[in-house]
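For this view, one protein chain was removed and the others were kept in their places.
Moving on, here comes subunit A:
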């Protein structure tokens, strides 16, 4: 099989993996090829609008496992291929020097055995780092059930490692991945966290994971609570959510017509509130429920807590300001810096970057509301005003917005 066909098969097989971040690592050396850039760099955008930053491929799509949702599962009759470490290294270097990519994202199905697969991933990365002296970004998957020693060796060569949590609950995992157990996923995850805390050069851009949304009946509350625990316990840098794209017709999977993109988008927003805005899952949800699809999670929360509003912009604390819909981290900081010089009115807020369209229902400037009738309005009425047009049109921003991890460049994720 020629390299073009392999690339086609093993690229297509990797495309459902959503992570493409190349951020969080800064390496500038005066030998070898390449560097990494703290904020991460996108190199292209596919027809679905997702960014391409890394050469995202599988080492092989031959799999001994049979997970219900996975296109590469053993029981599927598809074309199979396997790269050699040398082929991947050549592809990476040649793509990199033409500036097509920022580095390599290497994942794999499990061929022969977990250890055999992990060994191959290790060999590939080793070749790139030592023979080719490649300094660009490398993200490698840790294979469930692989020996921790192999994972450790690989982690010293990679910028980021990830173990896919796959599904939001043990019940769902049992149902859809009979070959994987909770332990087989959490053990390597915990191991990577532990070594990462002890060793400086181990997985320097941290660890991430991803889960599939919409293939099972797990609620958003369950999902966000899980993420919150993953951030806390394993110090993960990111949890990615992947709206399930129906690739297999399997009775165990919920019927999915189209990937639930809007739900995925809302989960990313809620995730953002947890990581950056100090919200907790228990605050966002009142019961075992899903996020409101019509408004973003911050608005959803605010409408349920109207007693905490309006917030007086000229006096409120930073913590209270960032909880106002339409005020983000950046504008909250600016408000605090700026109100030292003079008291702020609505015009100032506009210049600062506050989205008044949303914020006006929740704030006062020197005791005044934006328009006179805005106070004491019922939540349902405010909500009607705030339902986003683009939601109605089902046009949703995805992914690439959320890839910047550095605080300074956090702009678009603000809600």
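Things worth noting here:
Just so it is clear, contacts are C-beta pairs under 8 Å (C-beta built on N, C-alpha and C of every residue); 3 or more make two chains touch, one makes a residue touch a chain; residues count from 1.
Keep this in mind: contacts and distances are computed from a predicted model.
This complex has a chain not shown, and the name its UniProt record holds, of "Thiol:disulfide interchange protein DsbE", "Formylmethanofuran dehydrogenase subunit C", "TIGR03915 family putative DNA repair protein" or "Phosphonate ABC transporter, permease protein PhnE", is "TIGR03915 family putative DNA repair protein". Shown as candidates are A:12, A:276 or A:293; the residue that touches the absent chain is A:12.
Although one chain is not drawn, the whole complex shows that of A:38, A:219, A:290 or A:338 it is A:338 that touches it. Across A:47, A:77 or A:198, the single residue that touches the chain missing here is A:47.
Residues of subunit A in contact with the chain left out of this view: 3-4, 7-8, 11-12, 15-16, 28, 30-35, 37, 39, 41-53, 55-56, 91, 94-95, 97-100, 102, 243, 245-246, 258-259, 261, 334, 337-338, 341, 348, 351-352, 395, 397-398, 400.
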